[in-house]
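Up next, subunit A:
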Amino acid sequence: MIVFDNATKIYESADKKVKAVDRINLHVEEGQICVFLGPSGCGKTTLLRMVNRLIPLSGGAIHVNGKSIESFDTIELRRSIGYVIQQIGLFPNMTIEQNICVVPKLLGWDRKKMQNRYDELMELMGLNPDEYRKRYPWELSGGQQQRIGVARALAADPPVMLMDEPFGALDPIMRERIQNEFLRIQQNVKKTILFVSHDIDEAIRLGDKIAIFKAGQLMQYGTPDEILSNPKDEFVEDFVGGDRALKRLTLLTVHDLFFKLKHPRKLNGDARHSGSPTIDMETNLRTALSVILSSPTGEAVVADSKNNHVGLLNLHDFEALADIHPFELKSSV
Partner candidate 1 sequence: MKKRSFTEKVVKAGLLLVIAGVVVWAFAAGSFQLMIDRPGDLIYLLLQHLQLVGLSALLAVAAAVPAGIIVTRERFRKLQWIATNFANLGQTIPSLAILALVMSYLGIGYQTAVFALWINSLLPILRNTIAGLENVSPSILDAGKGMGMSPGQIFWKLELPNASYAILAGIRTSIVINVGTATLAFLIGGGGLGDFIFTGISLYDTGIMLAGALPVMVLAVIIDFVLGKLERVVIPKGLQRNLETL
Partner candidate 2 sequence: MSLVQFFADNWNHLLGMTWQHIQLVGSAVIVAILTGVPFGIYITQRETLANLVLAVAGIIMTIPSMALFGIMIPVLSLIHQGIGFLPAFIALVLYSQLPIIRNTYIAIKNVDASLRDAAIGMGMTTWQRLRKVEIPLAFPVIMAGVRIAVVLTIGIGAIAAYIGAGGLGVYISRGISTSYAVMVQAGAISVSVLAIAVDYALGRVQTKVQPVKNKASS
């Protein structure tokens, strides 16, 4: 768990003080991804770099798993926190294996243990350990390099990871692929992750919580659904975009909506509804809406995992959305 308690960073120049980070209070639960979101210069990266003391605090405190970061030796603190940056920063003079094993080596692991850890991480990243062991960073594509960057941060199995726009330099298709992979990996490793981004879609896709910053101040902190359905002020509303209602739909599945309906139109068994397209329970609601809008009958058939047709959905059913909050749903499952 990471707690920011009035965390403040003030830069003092000759005649003025700039509050880069202004009294931030935040709780990040263990095993969750918290995305720091905001325009450039809003202090999100500064706040991130304060956690591993690359930037010293001017005031307030930050606690990692109950202990103030100031109570650690800086070097020790940094070794216990994974760190990934946008420029990746793989060391060009080291092989891929050496790069991944930097922190384990600093921590004095023995050779066998490091080798096993390397193999394990490469498997996790979906890369062949032996193929890359002796290769150098420049021989890899951008996407591969970034995976190695994430693997390197995970190497010593730190409970906390800091990620500064790690996927920002990748093209959109690559980014989406690596984001999905990252989520899959997070399901396995369950790290507490602070993730800086300026991309609202990335924040929605990855974040358990999103913190929106403006000029060093925390504007809103909540689940993606809270932020999309209930932006606190004009700034947040602008930042999340005019299509926030549509973005919100990507957070919900047909399942979420269908079982919340007061009067779901159920189909018994596999009665045919010719002309209506079929959607399954796991489809996200944005896609479902698109299917319904383009359906000749104005409705879609909902199918379960065994492809039994369980019901029908049309545009009116989406009105029930106002009452649905995906994170409550998920926690109740």
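By definition in this document, contacts are C-beta pairs under 8 Å (C-beta built on N, C-alpha and C of every residue); 3 or more make two chains touch, one makes a residue touch a chain; residues count from 1.
If you want to know what made the cut, all candidates are chains of the complex that A comes from, given by their letters.
Note that the structure is predicted; figures quoted are calculated from it, not measured.
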Completion exercise
For subunit A, the touching partner in this complex, picked from 1 or 2, is candidate 1
Completion exercise
In the complex, subunit A touches candidate 1 at residues 49, 52, 54, 74-81, 83, 85, 87-95, 102-103, 106, 136-138, 152-153, 162
